[in-house]
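Only one protein chain is missing; all other protein chains are in place.
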Amino acid sequence: MPETASMIKEATREITLGEAVREALAEEMRRDPRVLVMGEDVAEAGTAFKVLNGLVNEFGPERVLDTPISEAGFTGIAVGAAMTGLRPVVDIMFGDFIGLTMDQMVNQAAKVHYMSGGKWKVPMVMRATLGATRRSAAQHSQSLHAWMCHVPGLKVVLPSTPYDAKGLLKSAIRDDNPVVFFEDKMMFRMKGPVPTEEYTIPLGAADIKRAGDDITIVATSSMVQVALGAAKLLEEYEISAEVIDPRTLWPLDEKTLIESARKTSRVIVVDEGYGRYGATSELASVIAEGAFFDLEAPVKRMGAMHVPIPFSPPLEDATVPTEKAVFEAAKALLGK
Amino acid sequence: MPETASMIKEATREITLGEAVREALAEEMRRDPRVLVMGEDVAEAGTAFKVLNGLVNEFGPERVLDTPISEAGFTGIAVGAAMTGLRPVVDIMFGDFIGLTMDQMVNQAAKVHYMSGGKWKVPMVMRATLGATRRSAAQHSQSLHAWMCHVPGLKVVLPSTPYDAKGLLKSAIRDDNPVVFFEDKMMFRMKGPVPTEEYTIPLGAADIKRAGDDITIVATSSMVQVALGAAKLLEEYEISAEVIDPRTLWPLDEKTLIESARKTSRVIVVDEGYGRYGATSELASVIAEGAFFDLEAPVKRMGAMHVPIPFSPPLEDATVPTEKAVFEAAKALLGK
Amino acid sequence: MSTVAVPHSPVPNSQSPELERGLRMYRRMLMIRLFEEQVNDLYTRALMPGLAHLYIGEEAVAVGVCEALTREDYITSTHRGHGHCIAKGAALDRMFAELLGKEAGYCKGKGGSMHIADPDTGNLGANAIVGGSAGIATGAAFAAKRLGNGRVCVCFFGEGALGQGVLYEVMNMAALWKLPVIYLCENNLYNEYTHYSDTTAGDILTRARGFGLPAESVDGQDARAVYAAAKQAVDHARQGAGPAFLLANTYRFHGHHVGDVSRDYYRSKQEEQRWKAERDPLKVLEDWLAEQGVPPANFDSMRAEVQTEVDQAVQFAIAAPYPAADKVDQDVYA
Partner (left out) sequence: MSTVAVPHSPVPNSQSPELERGLRMYRRMLMIRLFEEQVNDLYTRALMPGLAHLYIGEEAVAVGVCEALTREDYITSTHRGHGHCIAKGAALDRMFAELLGKEAGYCKGKGGSMHIADPDTGNLGANAIVGGSAGIATGAAFAAKRLGNGRVCVCFFGEGALGQGVLYEVMNMAALWKLPVIYLCENNLYNEYTHYSDTTAGDILTRARGFGLPAESVDGQDARAVYAAAKQAVDHARQGAGPAFLLANTYRFHGHHVGDVSRDYYRSKQEEQRWKAERDPLKVLEDWLAEQGVPPANFDSMRAEVQTEVDQAVQFAIAAPYPAADKVDQDVYA
């Protein structure tokens, strides 16, 4: 099976990222009766983003289950259900709400396996969203995945294409550990090639979204398109940018990142989470250490501005790294 | 007023870190009737660690207030009380429980000021603990401060001496923003010089705990003593280590860290939080960027092992950076 | 005592306080109604960034409750918050400006529809986290009690917030410490797109009572009934007797948010029609006012006045400038 979309020989069709998520769920639910979905407004409403539309028709309200607005409670229920024979996928409408679930995820889900000496397992998935620029203000726009990455026992996935979303979500569901799966809410309608035949993508394998020689741009989730856009702009300056998507932040494919950095000797890391004490801090550290003797310049970190996300459009737009900003940063790194 | 303990001319006395915390609270409560303490077993019991012993006798149960075991609830109450005229200090017995408060701290406390266009303020302090090796297992041993550092709107303080604890806590209480103050529970009985006259330490000023020329060890909280111990061992090898304590992780005194790194050209950062996606990631990134052209080796990061903290003593001891480990890492960095 | 300015009286003869109150509430409800119709219009004309959750249909709750409060008293509000803010005395022009992300808005454009806050009218802020303001409201009551300033706080929330555990944590403390806070649950039957009976077991009032709070329900379409119930709870709280829980039964006439247009899959057109025809809070109050002798023309002129106010306010907001880009990193820290 091809592990990256670029390896698909004949992409028979294009579907949206939202459809890819739904397909992954539907296929896994058909394959394994233990898989079920729970969350707020997931059934008839198909979630606030309509990503699960129709799923309840096939699987019924017992397997696509509307919950009260109790993120901590139903996450806890998922932990217990996962320990005792089911494989729940919980839906957290906005990633901003994961604060409500941190105790369940960190003190329970992430630790049950270890604390029990390896006896109990917690095969569950938490799907949550991230991303700003939706004019939703400070409590509905955050990208808080760095918290989850910090916690041993959890795995963290951030797909950036329909192809990756489908293959990674299927792996996440089959994984015997708690996996947190962050989807950019602005990308649900983004289309991309997805084969009709079945495939999975292993957790822990980065993907080179675009090969290049002069500079490496490591980008996650929403920022992958931004990086690809910047790479295109850089072409005009005859700068060849390599764009790498780690796809899973834990486990992290350090090798692919470091190899690219050693090749190009200049690196930008860009992620929509806050830049300080965030995902870019780790990615930059890994690269700065692993490619130390090859780097010509400090690794440039780009993340959300260190402010609560403002509502006002001109302000909000200023908080998120853009194609233009990445392009300028790359030029500066290359002294052009 | 001296800003570091080493500047105290005549330290009239030594007190423990726990006593320093209590003194800071008592002084601020005397000074400002709006200051009050709330949390589980804070009054007669003086907290599980007995740090607040006697405080209720002076200020009464209205200002040293026992709460139900409702971390989210009383943190939320503190936010509202802070907005409307009080200056609450909430006590979170074990830092492991901050997961329960993340929504209140992150979506409310940290954002109220910004979301209201600067109109409402949240002058509150959350005191929490961190640190392992107390044989308390996975849910009572974590050092989760990196989560809080990631969030704009919060300030984060990690004192490493009685002197710093007192001066920083007083500043935290006087600050008009939500401040999270992490105390290492293994350090409550550690003694150190504290002047009898009043002083405060500004948030955002690192402290050079030991001057040196050959290598910089940036250490936080519990790891400062570890670093100082390592520095002592290094003396025998005629390696002169500089030990720097940022004291506040946000705001972060980047300048002091970078200057030292540029001087010594070799750096270790050591923090008791998890090493991955943690405080060391940010500190290492800041230094790797700021001292890029002066570093002779990659910044070495040392943090808690990426596992839930085990109960069994030999296992637990293996998860935390030790004097010996820092010493060895320093030697290796210097090629000795 | 009321936060609501007495309007130019449209009824000539000297009025009873009760009639005056009725007219004042009517006008304030009309402000909410017409404000929000304008909001919906801004959305459909793509003039408003993002979404908004309309309060239309529920106006009697906010207005009836705030009629029982002073300007100094506190409220906390929700994602469906315009009604609470206006009822507590917010000015329409600055409301619109905030919804459009303009510098002149209540939060300098940083908050938007879901985060209107205003110290001048005791508005601690709308909140986009369901149940997210329960702690803040209880804390404000805590401070009011400690400072002895006689204020009370009303915590507005939808019945969906009954799913959030923190609500019970703070109700427990409010009862223990006899805090002057009223938990005002607006049961509009739906948590977004799910009927509340699918998410709420047991009995809501019994829940509150289990935590030691006196609890009662009230017809949320009848501003006068809401006022009476709120007044009692507020007076009680102000006298130091502690918190209370009020359950206002109501209905939102529009979708969950302005974009929620096809709603048949979760509630029927008939149900909506029935509420609009039979239980419109403006109509309910209008009927009573008419019974008291207020002539029909007076309602028309009030509507015209308020519409003018709304029109002017929205014009102001549309013309107002956005905040300068360099404001983005201000107000992060005090």
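Per-chain residue numbering starts at 1, and chain names A, B and C are given in the order in which the chains are listed.
Note that a residue touches a chain if its C-beta (ideal position, glycine included) is under 8 Å from a C-beta of that chain, and two chains touch if they have at least 3 such contacts.
Keep in mind that what you see is a predicted model, and the values were worked out from it rather than measured.
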Task: Contact list for the unshown chain, restricted to visible chains - done: A, B, C
Open item on the list: Please identify which residue in A:G46, A:P152 or A:G167 touches the non-displayed chain.
Closed with: A:P152
Task: Contact with the hidden chain (one of A:I15, A:M29, A:A48 or A:I77) - done: A:I77
TODO: Name every residue on subunit C in touch with the hidden partner chain.
DONE: 162-169, 171-173, 175-176, 198-213
TODO: Would you write out the residues of subunit B that touch the absent chain, in ascending order?
DONE: 40-41, 43-45, 48, 66-70, 72-73, 96-97, 100, 134-140, 305-308, 310-315, 318-319
TODO: Mind listing the subunit A residues that contact the chain we can't see here?
DONE: 36, 62, 67-68, 70, 72-86, 88, 103-104, 107-108, 112-123, 152-153, 155, 176-177
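Here, only the chains that are shown with their structure count from here on.
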Task: Most distant chain from subunit C, judged by the mean position of its C-alpha atoms - done: B
Task: Centre-to-centre distance between subunit B and subunit A (centres being mean Cα positions), rounded to whole Å - done: 31
Open item on the list: Need the CA-centroid distance for the pair subunit A / subunit C, whole Å please.
Closed with: 37
- [ ] For subunit A, jot down the residues that touch at least 2 other chains.
- [x] 96-97, 100, 137-139, 306-308, 310
TODO: Could you check subunit C for residues that touch two or more other chains and list them?
DONE: 107-111, 115, 127, 129, 132, 165, 332
